[in-house]
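My questions will all concern the structure given below.
Of the protein chains in this complex, one is absent; all others appear in place.
The block that comes next holds chain A.
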Amino acid sequence: MESVTKRYPDGTVAVDRLSLEIPDRSITVLVGPSGCGKTTTLRMINRMVEPTEGTILLDGADIQRQPVTTLRRSMGYVIQNAGLFQHRTIVDNIATVPRMLGWGKQKARARAAELMERVGLDAALAKRYPYQLSGGQQQRVGVARALAADPPVLLMDEPFSAVDPVVRKGLQDELLRIQDELGKTIVFVTHDIDEAIKLGTMVAVMRTGGHLAQYAPPAELLSSPADAFVEDFLGADRGIRRLSFFPSARLELTTAPVIPLDATAEQIAAPAADHLLVTDADGRPLGWGAPRDLTAGAIRPGELLPHGRPFVPGTDSLRAALDCAVLSPTGWAVAVDADGRVTGVVSQQTIGEAIRSAHAADHADEAKVSS
């Protein structure tokens, strides 16, 4: 997008000289408060809104140069509340664009069935009508419909904002999974900064009046917001949220306070720790106990303190590790491998040191980039 402006006849400027380069095959999120022009920007990409000034290039070609219906059929569009055709069955909703492109009925329906599976919808829903589906299911149909003709570009306008938080998280995870498989160029509009940070490869923060406040990868947004508006928009806990981008793989784990269920008196006394983590025969965590309360050969799992939710080093972030430590009754986070076997424990203190060194490394990187 090159210096795109949308001015309405009454003088309102919805988007003001916006320039954005949207990378191929990744998710770009436009985020901002209502009235910041993010939806207008999205709709200029498929020409539902025509820019007053500026040009939009798609793979180097001006989008004004091709017929508008051709352009739109090459871009999937997902909208809030799904916007399904209530008078058509699910399978026919999904097959809409392929049918318009002249596919045969059989081929279009086969494609629709394939997509239902891809977005996690039961094939039994194919002949149902939209009113028979839940909001989350309808939104999945909306995504499937947008993907039906395999368009290279997917435009998503607050697609998940009308569903409850649990369903929304499921849909977000599903979108990331689908994106891993398909590698579309996705432009995603939301007013939810958490959603933007979770989904975006690049995030464009927009402010009222159609100005671009900052355009950066989410980690950079959190570490160095461009101005007070962006900082405010990111919210009070951006420091904590930034930890999501630091891996937990390099945390130093210790196995000293970890003992088996059939521990000997020596094993209980040796670590000289306030609490010991007891594991079962497979090495899975059972719970914490103070050495003086544990009797060799007679440890009862029911009497142990809960071990809390464990984290998986390498998969989970520092944020997850810190969360585990904060929630643990002993202040120690339990690390497990993919199969749930204990690989060690780590204290809040150690995590704190890891956070400090990660920040330091990050700042050093930035210094290198700016010099």
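Observations on the structure shown:
Methods note: contacts are C-beta pairs under 8 Å (C-beta built on N, C-alpha and C of every residue); 3 or more make two chains touch, one makes a residue touch a chain; residues count from 1.
Operating definition for what follows: contacts and distances are computed from a predicted model.
Hidden from the displayed complex is a chain whose UniProt protein name, among "Formylmethanofuran--tetrahydromethanopterin formyltransferase", "ABC transporter permease subunit", "C-type cytochrome biogenesis protein CcmF" or "glycine dehydrogenase (aminomethyl-transferring)", is "ABC transporter permease subunit". Here one chain is not drawn; of A:R17, A:R88 or A:R284, the residue touching it is A:R88. Note that of A:P51, A:P130, A:G200 or A:P218, the residue touching the chain absent from this view is A:P130. Interface with the hidden chain, as seen from chain A, comprises residues 46, 48, 68-73, 75, 77, 79-89, 96-97, 100, 129-131, 142, 145, 155.
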